[in-house]
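Only a single protein chain was left out; the remaining protein chains are all shown in position.
Up next, subunit A:
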């Protein structure tokens, strides 16, 4: 079903799902949503499978003309969403009708927003995922970011009669400085205890030179005891590698699957969503956790998503005409 025409693509908008897993052995990066939490919740709100493809919006949102009546939801970065110029709540689903114009205000906090549509976006499916991997020209729309006049399609879905909202206390808040939890390794033994202490007790700034492949960090140098090179081995997105200049790089979803620099630590997966909401100029501090602790945090993260699902607030939308004037009314079920 044709759902939107792209009037303006925004800064960098791509179609993403949970990524392309299982082809890393052949050099294919997983790609997928940078903030998986926001993507999953956006899908929950419109009644999709949690891994359905969404638009990943970076900093400046697109302008979309609605081509068919459907339901959408926006999560992630704190950004204003408008339908025909009227504000709509984020972290909640709402109807849009043929001819409506969806637009966005400035990002007030965070960096990436997710727009889910009922049924999920269609895209070129490659190796089991429609995630866009721009460098490899894979997935999404011809493997690239959105362009003006693109027609976006969604899979068919039943029209909702009511809409949903995430309870306010579950909505994350974003700041310009986050504590990111890491597990040391796989090559922390290449660094002295003093250097690891520097890593864990400093503030690093994300540089302009950062994208979906990796965040380059500026801060106290991290010098390995002898060398920064190893025989190339496999890497996961979220690994923090340290090249010979001593400036750490956090590898992200579009990073190559192998690399030859030492990796001092790895970000735990629930904290990737926090990381994804930081932009160039923002700061990170690292905190060490043990593997068993990390698995507990991961279990809590999953429990939180379950709780969000169980505590959704039901909304109803009404159009009312009073004295020839149209009003949209949103009613929250108590």
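What we mean here is this: contacts are C-beta pairs under 8 Å (C-beta built on N, C-alpha and C of every residue); 3 or more make two chains touch, one makes a residue touch a chain; residues count from 1.
Here is the rule we go by: contacts and distances are computed from a predicted model.
Visitor: Name the absent chain by its UniProt protein name; which of "Putative spermidine/putrescine transport system permease protein", "4-carboxymuconolactone decarboxylase", "Allophanate hydrolase" or "NADH-quinone oxidoreductase subunit F" is it?
Guide: Hidden chain, UniProt protein name: "Allophanate hydrolase".
Visitor: For a quick check of understanding: of A:43, A:58, A:154 or A:266, which residue touches the chain that isn't displayed?
Guide: Answering carefully, the residue with contact to the hidden chain is A:266.
Visitor: One chain isn't shown here. Among A:236, A:313 or A:330, which residue touches it?
Guide: A:236
Visitor: Of the listed residues A:258, A:311 or A:326, which contacts the missing chain in the full complex?
Guide: Once the missing chain is taken into account, the touching residue is A:258.
Visitor: Looking at A:23, A:82, A:170 or A:317, which makes contact with the chain not pictured?
Guide: A:23
Visitor: Could you list which residues of subunit A touch the chain missing from the display?
Guide: 21-28, 124, 126-127, 136, 138, 183, 185-187, 230-236, 238-239, 256-258, 263, 266-269, 291, 294-295, 297-299, 302
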